[in-house]
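Our next item is chain A:
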Amino acid sequence: MEKNQKLRVTLLTGRTIEQGVGKERGKSSKEYLESVSVCYMDPEDLKRLGIKEKTNIMVSTDYGSVVVKALKSLRAPHPSVIFIPYGPWANVIVNPETHGIGMPSFKGIPAEVEPAPDKPVLSLEELLVEQFGKKSK
Partner candidate 1 sequence: MTVVKAVTCPVCGSLCDDIELTVEDGRIVKVKNGCALCESKFLGYNSEHRLLKPLIRKKEELVKVSWKEAVGRAAEILAEANYPILYGWSSTSCEAISLGLELAEEVGGVIDNTSVVCHGPSILSIQEVGIPSCTLGQIRHRADLVVYWGSNPWSAHPRHIERYTAFSEGRFERSAWKGYLNKIKASIVRKKIESAIRRVFFKGKPSAPSNIRNEPPSTLQKEGRKLIIIDVRKTRSAEIADYFIQVEPNKDYELLQAFRALIRDQEIDVDTVAGVPVEYLEEVADLMIRCDFGVLFFGLGLTMSSGKLRNIDAALSLVRDLNMWTKFVIMPMRGHFNVTGANTVFTWQTGYPYAVDFSLGYPQYNPGETSVVDVLLRKESDAALIIASDPVANFPKAAAEHLVKNLLIVIDPHMNATAQLADVVLPSSFVGIEAGGTAYRMDHVPLPLKKVVDPPRGILSDEEILRRILAEVRKIKKRRAEES
Partner candidate 2 sequence: MELLIRNGFVYDPINGVDGEKMDIAVKDGKIVEKVNERKARKIDAFGMMVMPGGVDIHCHIAGSEVNSGRLLRPEDHFRDFERKTAVTRSGVGYSIPSTFTTGYRYSRMGYTTIMNPSMPPLEAKHTHEELSDTPMVDKASYPLLGDWWFVLEYLKDGKIEECARHVAWIITSTKGYAIKIVNAGGLEAWGFGGNVQSLDDQIPCFCITPREIIRGLCKVNRLLNLPHTIHVHTNNLGKPGNYITALETMKCIEDLATENKPIIHITHCQFSAFKGGDWRTLESGAEEIANYVNAHSHVTLDMGQVIFTDTTTMTADGPFQYTLYELSGNKWVNHDVETETSAGIVPFHYLRKSYVHAIQWSIGLELALLIKDPWKIFLTTDHPNGGPFTSYPRIIAWLMSRKAREATLKKINPRARSRSLLPSINRELSFKEIAIMTRAGQAKALGLKGKGHLGIGADADIAIYNLNPETIDPSKKYRIVRKAFKRAAYTIKNGKIVFKNGEIVKHLDGATMWLDVKVSEPAKISEDMRRRFREYWTVECENYPVTENYLEISQPINVEAKV
């Protein structure tokens, strides 16, 4: 199979039971952070990228880029559709446009995925500093 370095996909964000369980333990809990800094992909798409499960990948949209860990989706097939649970990582790359009705677009966003084995998945603190800078008054 031909191996692409970049894959054009559709990004969905949403809820998972792991994210739900983690959230109730607190938004700073390890369970929560680990459950939302991941990206579920079709095994075929992983192959196309030439990577194994649990490799870091960079997901980019018109609105930003973020590094998350690729996981094999248990409910394939859904080729060219990737899924990131709701959370700070997903929000870096979702579409803020509300189309005049108050709600941004969290699902069905065109995105690109590329392997990023050398880039780390940032911790929440690092991510906040990267995105918003250091807060000081």
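Throughout what follows, a contact is a pair of C-beta atoms (placed from the backbone, for glycine too) under 8 Å apart; a residue touches a chain by one contact, two chains touch by 3 or more; residues count from 1.
The set was built so that all candidates are chains of the complex that A comes from, given by their letters.
This structure is a prediction, so every number in the text was calculated from the model and none was measured.
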Inquiry  = Going by the C-beta definition already given, which one of 1 or 2 is in contact with chain A within this complex?
reply    = 1
Ask   = For the complex, which residues does chain A have touching candidate 1?
value = 10, 12-17, 20-22, 24-29, 43-44, 63-64, 73, 75-79, 81, 83, 86-88, 91-92, 94-96, 98-108, 124-125, 128, 131-132, 134-137
